[in-house]
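Got a structure for you, questions after.
Every protein chain except one is present and positioned as in the full complex.
The block that comes next holds chain A.
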Amino acid sequence: METLAAEAKADQMDPAINRKKNSSLWLDSLSRVIKSKTSLIGLVIITLLIVVAIFAPQIATHSPTDQSIIDRYQSPSSEHLLGTDELGRDIFSRIVYGSRITIQIGVITVGISMIVGVFLGAVAGFFGRWVDQIIMRLIDIMMAFPSILLAIALVAVLGKSLTNAMIAVGIVGVPHFARIVRSTVLSVKETEYIEASRVIGAKNGRILFSHVLPNCLAPIIVQATLTIGTAILDAAGLSFLGLGAQPPLPEWGAMLSDGRSALQTAPWVVMFPGFAILLVVLGFNLLGDGLRDALDPRLKQ
């Protein structure tokens, strides 16, 4: 036993390296995200969005729903920072409050896509054969429809409301998750440590949820970040068409829709919510791209 201990000591020769590697994959990735300028911009935009959403009552100068017909279509001024809309509501305050709805939309829709998509993709990839065939052909059918069209069809069935719009957009996002997760599971399940878990007598459920899926996290997170942007855009599109958020909810897409009749006389009514959408979607896309690069194991030194 003594010789063993000595031998063991011998192959722990480089403790310095060990300690350096101690930081986890996630910390590594975070530092890499911060180092990249573009993804840092994305991170800043999203942080800003979250801060604005949390402190909306403190930041907003007016109530987002109070109408004042006398003040309608006022151009931006010190009283109304971004002007007012056709009912005299302060656009700045509506955008500030709208950030809460935007975050809600982003999180809930992507949550739906992710939970359903990851489950379907994981089951398809892990069990293969006819299970795979059935699930993936259904996914193919869903992908055959343009996403906004599918969302419109779903809302038409479910009835128009913000909740239903979120459900619709969530369902539309399922195929992307399912495909990415399936392909990742396919590669992970062939690794030796999955074989090892079979050797120690683990059942399929344990292997899938405790060994395979945790090793598929990186692409799932990247996809989630990138999808939040698209989901916000799709939900705004549905609201613009009157199928999502209903008045007087200060949803950005709905605000665009409200202001389009006055596009020539009062462009700020449309411009600023549009700009807000652009900024947030851009933020999520930049962060998503940055995360994808950061979590790519090939970049790990």
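What we mean here is this: a residue touches a chain if its C-beta (ideal position, glycine included) is under 8 Å from a C-beta of that chain, and two chains touch if they have at least 3 such contacts; residues count from 1.
The rule we apply is simple: contacts and distances are computed from a predicted model.
*Asks:* Assign the chain not included in the display its UniProt protein name, restricting the answer to "Peptide ABC transporter ATP-binding protein", "Transketolase", "Aldehyde oxidase" or "Nitrate reductase subunit beta".
*Replies:* The chain we cannot see is, by its UniProt record, "Peptide ABC transporter ATP-binding protein".
*Asks:* Which listed residue (A:Ser197, A:Gln223, A:Ser257 or A:Asn285) would be found touching the missing chain in the intact complex?
*Replies:* Within the whole complex, the residue contacting the unshown chain is A:Ser197.
*Asks:* Since one chain has been left out of the picture, which residues of chain A touch it in the full complex?
*Replies:* Residue positions of chain A that touch the missing chain: 3-5, 7-8, 10-14, 18, 21-22, 24, 191-193, 195-203, 206, 211, 214-215.
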